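The complex is shown incomplete by one protein chain, all other protein chains being positioned as in the whole.
Showing chain A:
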Amino acid sequence: MVVLGAASGPRHDAFAQACVARFGRAPAVIGWDRFLAEPERLAMMVARGGYLRIDTPDQDVRAIAAVLAAGAGAAAAEAIETVPAGIEAMLAQGDIGSPTQFAFGLAAGVRVAERIAHDAGAAMSTNAADVACAFDKTRTATRFREAGLATPRVLSPVDGFDTLATAMRREKLCRVFVKLRHGSAAAGMVALARHGAQWVAVTTAVLVDGRVRATRAVRRLTDRTEIARLIDRLAPFGLHVEAWVPKLAVDGHIADVRIVCIKGAGAFPVLRTSRHPMTNLHLGGARHPIERLVARIGAAAWAEAVDSARRAAALFPASDVIGIDIAVLNDGRRHRLIEANVFGDFVKDLMVDGRTPYDAQLDRIAQHCATGAQAAA
């Protein structure tokens, strides 16, 4: 097996450890920056009938910068703001870069990897089409809705605070999530509410020297001008705006659910809670066994949520694993699909029947490699 992903960092280490435990050795890994500079290296690494796992560059700023560079042309063609020169140092300080540019670069890279895997007759953990869609919150929501799955209402495209305010009034929505269309990990995300002429925004984003930084502090803004300035600064990166649906609380904390769906191995759910509208771990969120949620909403409502996650995962047919984020509404009965994360299997301490999402995938990969080796022989 070969991994195209982070050459170091927590994600890399966790997967490598799982591989060592399962196969007695770590997988061959190529970092994104190296791969993008010399794709033929990957071609040399991928064995006939083997398996190529795609993962993110994680926190490696050099690799992120390389992916951004690969997406520059496509982003510029769509009038998305691209990153300036010297972005590496800025990324290290929490700069959000340009998530759409990043997603375009990643999809372009996966497309190249796809050709290499195809030539080698190797299987892949995902493909460029799935990556491109899952990274795009607007396309994902559309895909969910067209499949009959419930999502928060999506607002028409907005290009700044004024059009956002107008759209909210027109669509009779006074509470929305403003997200970067290709954003991840709550970077640049704003939970926004209006009450007459008053506004409140909850966000981790701060403006520093004209750039947007994601911080670990969740701030509450109430000054309309400051909120407008932030939204206007985020807009050139491409926005996705959806209704802020009222989420259920579990034990006094706001909750949502990540269900990691693995082909052939079912659902690995985890309950996430926080004091904030965003439940990310790095923002003080906590992870809990899903049983706490099931006890709260009952087996029937939970079964419906799992069914939705399975159907959602099936909309990304090339992906062996996909993390589906679900908000259970505060009536404890209904739910809404929020996002799909094609690299959503890195969840610490998530186990079902003593197995992690990595264990489940490695079983599958072992099977594939066994049959692949037979075929090659």
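Operating definition for what follows: a contact is a pair of C-beta atoms (placed from the backbone, for glycine too) under 8 Å apart; a residue touches a chain by one contact, two chains touch by 3 or more; residues count from 1.
Here, contacts and distances are computed from a predicted model.
Per the UniProt record, the absent chain's protein name among "ABC-2 type transport system ATP-binding protein", "ATP synthase subunit b", "Leucine-rich repeat domain-containing protein" or "Sulfate ABC transporter permease subunit CysW" is "Leucine-rich repeat domain-containing protein". When the missing chain is restored to the complex, the residue among A:118, A:220 or A:348 that touches it is A:220.
Of the listed residues A:243, A:322 or A:337, the one in contact with the hidden chain in the full complex is A:243. Interface note: of A:112, A:129, A:154 or A:174, the residue touching the hidden chain in the full complex is A:174. Only one of A:224, A:253, A:310 or A:355 touches the chain withheld from this view, namely A:253. In the full complex, the hidden chain is touched by chain A at residues 153, 172-175, 193-196, 198, 200, 220, 243-247, 249-254, 275, 277, 296, 330-331.
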